[in-house]
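Accompanying notes for the structure given below.
Shown here: the complex without one of its protein chains, the others still in place.
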Amino acid sequence: MTRVILVGSGRMGTLLSQAIEADKDLELAGTYDVTNVSELDDEAPAADLVIDFSNRDALPHTLAYVRRSRAALLLGTTGFSEGELAEVRALGEATQVIWSGNYSLGVAVLRHATRLAAEALPGWDVEIVETHHAQKADAPSGTAEMLLREVDPAGERTVAYGRQGMVGARPKGEVGMHSLRGGTVAGTHEVHLFGTDEELCLTHRASSRQIFVTGAIAAAKRLVAREPGFYTFDELMFAE
Amino acid sequence: MTRVILVGSGRMGTLLSQAIEADKDLELAGTYDVTNVSELDDEAPAADLVIDFSNRDALPHTLAYVRRSRAALLLGTTGFSEGELAEVRALGEATQVIWSGNYSLGVAVLRHATRLAAEALPGWDVEIVETHHAQKADAPSGTAEMLLREVDPAGERTVAYGRQGMVGARPKGEVGMHSLRGGTVAGTHEVHLFGTDEELCLTHRASSRQIFVTGAIAAAKRLVAREPGFYTFDELMFAE
Amino acid sequence: MTRVILVGSGRMGTLLSQAIEADKDLELAGTYDVTNVSELDDEAPAADLVIDFSNRDALPHTLAYVRRSRAALLLGTTGFSEGELAEVRALGEATQVIWSGNYSLGVAVLRHATRLAAEALPGWDVEIVETHHAQKADAPSGTAEMLLREVDPAGERTVAYGRQGMVGARPKGEVGMHSLRGGTVAGTHEVHLFGTDEELCLTHRASSRQIFVTGAIAAAKRLVAREPGFYTFDELMFAE
Partner (left out) sequence: MTRVILVGSGRMGTLLSQAIEADKDLELAGTYDVTNVSELDDEAPAADLVIDFSNRDALPHTLAYVRRSRAALLLGTTGFSEGELAEVRALGEATQVIWSGNYSLGVAVLRHATRLAAEALPGWDVEIVETHHAQKADAPSGTAEMLLREVDPAGERTVAYGRQGMVGARPKGEVGMHSLRGGTVAGTHEVHLFGTDEELCLTHRASSRQIFVTGAIAAAKRLVAREPGFYTFDELMFAE
């Protein structure tokens, strides 16, 4: 039985808490959010794993607890500075650590398949299309940018958005990026690769945030069975 | 047997000529292109129908022949001035006339279905996505603009291209327009309509220019059976 | 303000009740389910509209109330006998009545667009694909069968399911029907029409049952503004 400390709040906090309680291999040792995470400094319960889906303000308390207890750490918070990320990474020398901005298993496979396809089909034209609900405030989505990095790890290619009034052929190597917005769509990402007389399209369609919870729990279970180290989601979920 | 004069050249001229010859109801009375269409002024063969897929330079000769002979006229040329179009339209008082920029039956149904859907679902968010080969020089495609007019006949809505770096929710009523370019794609058009918890997507996929020929021939056969008048492709193909 | 009596229970009953209360034009005059719908016989509140999404056992009480009060009737129950349906239909002589097995606006537009396309493209090959969650017990879905009737109103065509081990070309006029099952998909329906070198695909994607509620409420508002008669969902939502 793996004892889990959860740091998180809001919708994701609730979903994670429910998932931990429903899982026969996991036991909830304590739940914290940004307002009381400092309690971890003094009188924290014993735990094998900390799951932190809160925000960067909680980070010092989470890291201190992990450093002391050598509990494994699964981090889902984003927006860290480079220095903070380095600190997280360094903790991998003492215990098992994973940080990811997206714990969806399907998105991870999409990323992996995108890298595979882009490497195997270097001359093919690539276009990325993402669709989200009308209220989403930014474009393109963070996941679309992750997919762009799979296509272009070196960040060397130009990116075309929408192509209004384009004159002339598509520049070779350009990557197209298109953000559709409408209704209540939870999130769809498509990577199109176009060759001569053939086309490959890799699509992921989410219908709720539950998928991030499911993926985080699956990653957590693999994490606690590993040696100390800093792992990517891909390493935990796909490597031998 | 309908006798046909064909004015056209290039790939479309060849395909039309082959299609007319292969059709048991049609007989090719003569073939002209821009270089010799003036021969129609003097010694033109008798015909029941003129099909003109050339360019605006041929128009005076084509119109003069039709005016004299009262042959029906199917016009597939684009780029006319308003004055030229008015002249074409006026000819509908004397004989059967149709002009369209796209004789694909499937695209016509897509346009019709788009109008139907946009009218029936007035509050839904609309996004148009078109995909063409990497060599296509303009964006968005003419057909995508036709689809936009079906969604927004009054031309009142703002159009968003790609949405790079958008901040804030999608403005209500906005229409998104996205041009994918890659490989050798002959032409795909998608109209997405997004409501609350549901989505409609109307897609047309072309794999060759043969479809424009097939549609023009089908329209021509319906045209010659009608009363004099200026018809749209929709009126001929869908109305009772 | 339209006063509404709701007969229904379960998830759909709750969603309908919430939608009526949230609507500024509607007022909930009373809520019943199968266990107490007989109360409508004696001491029913005054109402302009009855919405019945329960089951056939409630029908006699609902019909008796409507007959007496001349309230409009929106019926979403399925599984009626021919005799029961005839009774519902007959009530259209006295008041406004609508019965439909699917009040999704998007599905209605899909059906309408399917009929439009099938009529406009009579020689094209049609294949229907529906996708639902892994727990759905029947195949094909009722909505897929509605779509089949749009393609083939006379019920004259043969239907091919899956085509395992087919030998020889696809029989002309055959309609293909394919039921995908997996995960938690709420419901996707695709109608593919294939011509020579072109293809039309009409897709509806639902992500929750809320869409049936939204459509029923929209239909109800149009119903109460009409003359007495038995209406289809299409007549209310699309006709002038």
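A, B and C are the chain letters, set down in written order, and residue numbers restart from 1 in every chain.
Heads up, the rule we're going with is that a residue touches a chain if its C-beta (ideal position, glycine included) is under 8 Å from a C-beta of that chain, and two chains touch if they have at least 3 such contacts.
Please read all numbers here as calculations on a predicted model, not as lab measurements.
Trainee: Out of C:H61, C:H112 or C:H192, which residue would touch the omitted chain in the full complex?
Mentor: Touches the omitted chain: C:H192.
Trainee: Given the contact definition stated above, which residue among A:A29, A:I51 or A:A206 touches the chain not shown here?
Mentor: A:A206
Trainee: I need the residue numbers on subunit B that touch the omitted chain, in ascending order.
Mentor: Touch with the absent chain occurs at residues 184, 186, 207.
Trainee: Across the whole complex, list the residues on subunit C that are touched by the chain not included here.
Mentor: Subunit C touches the missing chain through residues 124-127, 129, 131, 134-140, 160-170, 172, 176-185, 192-199.
Trainee: For subunit A, which residues lie in contact with the unshown chain of the complex?
Mentor: 104-110, 112-113, 116-117, 120-121, 193, 195-208, 210-211, 214, 237-238
In the analysis below, only the chains that are shown with their structure count from here on.
Trainee: What pattern do the touching chains form: line, ring, star, complete or other?
Mentor: Looks like everything touches everything, fully connected.
Trainee: Roughly how far is subunit B from subunit C, going centre to centre by Cα mean, in whole Å?
Mentor: The separation of the two C-alpha centroids amounts to 35 Å.
Trainee: What is the distance, in whole Å, between the centres of subunit A and subunit B, each centre taken as the mean of its C-alpha atoms?
Mentor: 46
Trainee: Between subunit A and subunit C, tell me the centre distance in angstrom, where each centre is the average of that chain's C-alpha atoms.
Mentor: 40
Trainee: Could you check subunit C for residues that touch two or more other chains and list them?
Mentor: Residues 207 of subunit C each touch two or more of the other chains.
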